[in-house]
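Excluded from the complex is one protein chain; the other protein chains are retained at their positions.
Every chain is named by a letter (A and B) in the order it is written, and numbering of its residues begins at 1.
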Amino acid sequence: MIFSRRETLALGLGAAALGVLPFRVNAATEDAIAEFAGGADVGEGGVTLIAPEIAENGNTVPIEVDAPGATEVMVLAAGNPLPGVATFEFGPLAGSHHASTRIRLAGTQDVIAVAKMADGSVVQTSALVKVTIGGCGG
Amino acid sequence: MADNVKPRVRAPRSTAAGETHTLKTLISHPMESGQRKDSDGNTIPRSIIHRFTCEFDGETVIDVTMEPAISTNPYFEFEAKLPGAGEFVFTWYDDDGSVYTETATVEAA
Partner (left out) sequence: MNIKAFLAVTGAAALVASGALAQQTGPDDDRLVVNNEIEVVTDAPAPDHMEFVRTIYSGWRFRSDETQSLQMDDFDNPAFVFVDQAIDDWNAEMGANGESCASCHEGPESMRGLRAELPRWDEDAGEVYTMEMYVNECRTERMGLDAWGWNSQDMRNMTALLASVSRGLPINVATDGPVRAAWEKGKEIYYTRFGQLELACANCHEDNYGRMIRADHLSQGQTNGFPVYRLKQANLVSKHNRFRGCIRDTRAETFSIGSPEFIALELYVASRGNGLMVEGPSVRN
């Protein structure tokens, strides 16, 4: 049985488990993570990023971040001209450490979420989002 | 200020003390990224909303730093745990110095 690349990806990882892909980050992204972490080691686990496996249009891609116990979550798009997307700071009246928004992705790339926990530890995760180029420009 | 900026907010009308509510906000804004060029090849300058905050009776629920990668007509969904009746203040900060605010009063359930 021959699988296409897409099927292999889907089989091997499942849509929700894309976070285990190795990071492909550039210098600007690494710098942004290092600055956010403030010298802390960046671990994994404790932060969830939900993003579509395939985005129909890169102009408006819905994403959600969830990091119980986090004070701040930074979202980066490693393949955009500028990697910054948003930083969510949760205040004392936050009902959860969960937020959703809609973002722009210049092409297929890893979206990265980095969470700073109340104890100062830092964790990150990522999700590969494939951005399709439509057939119809109209 | 950008033309026709109009905030929309979905907030609870009433609450019990300690109750958690989902909030949604949407504001009409082009979020010009600074990455695009006009038909003459000149870069269109960046003009975005760069910060959004939600407070309830002066205490912060969420404070978001926004970059040009946030889509046109920025949308946020998040949760607030309310101590009781009070007032939400939602504030959007535009690069051009404009500040857009919307309030929502929450009564005791």
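We adopt the following convention: contacts are C-beta pairs under 8 Å (C-beta built on N, C-alpha and C of every residue); 3 or more make two chains touch, one makes a residue touch a chain.
Computed from a predicted structure; not experimentally measured.
> If I consider the whole complex, including the chain that's not displayed, which of A:30, A:53 or A:89 touches that chain?
Checking the options A:30, A:53 or A:89, the one contacting the hidden chain is A:53.
> Spell out the interface residues on chain B facing the chain that's missing from view.
Its contact residues with the unshown chain are 4, 6, 8, 10, 24, 26-28, 30, 71-73, 75.
> In the whole complex, what residues of chain A lie against the chain that is missing from view?
1, 4, 6-7, 10-11, 14-15, 52-57, 59-62, 132-138
The working rule: only the chains that are shown with their structure count from here on.
> How many Å are there between the centre of chain A and the centre of chain B, using C-alpha atoms for each centre?
Going by mean C-alpha positions, chain A sits 21 Å from chain B.
> For the complex, which residues does chain B have touching chain A?
Those residues of chain B that touch chain A are 20-22, 33, 35, 55-56, 59-72, 74-83.
> So in the complex, the part of chain A that touches chain B is made up of which residues?
By the definition above, chain A touches chain B via 59-61, 77, 80-82, 84-96, 98-105.
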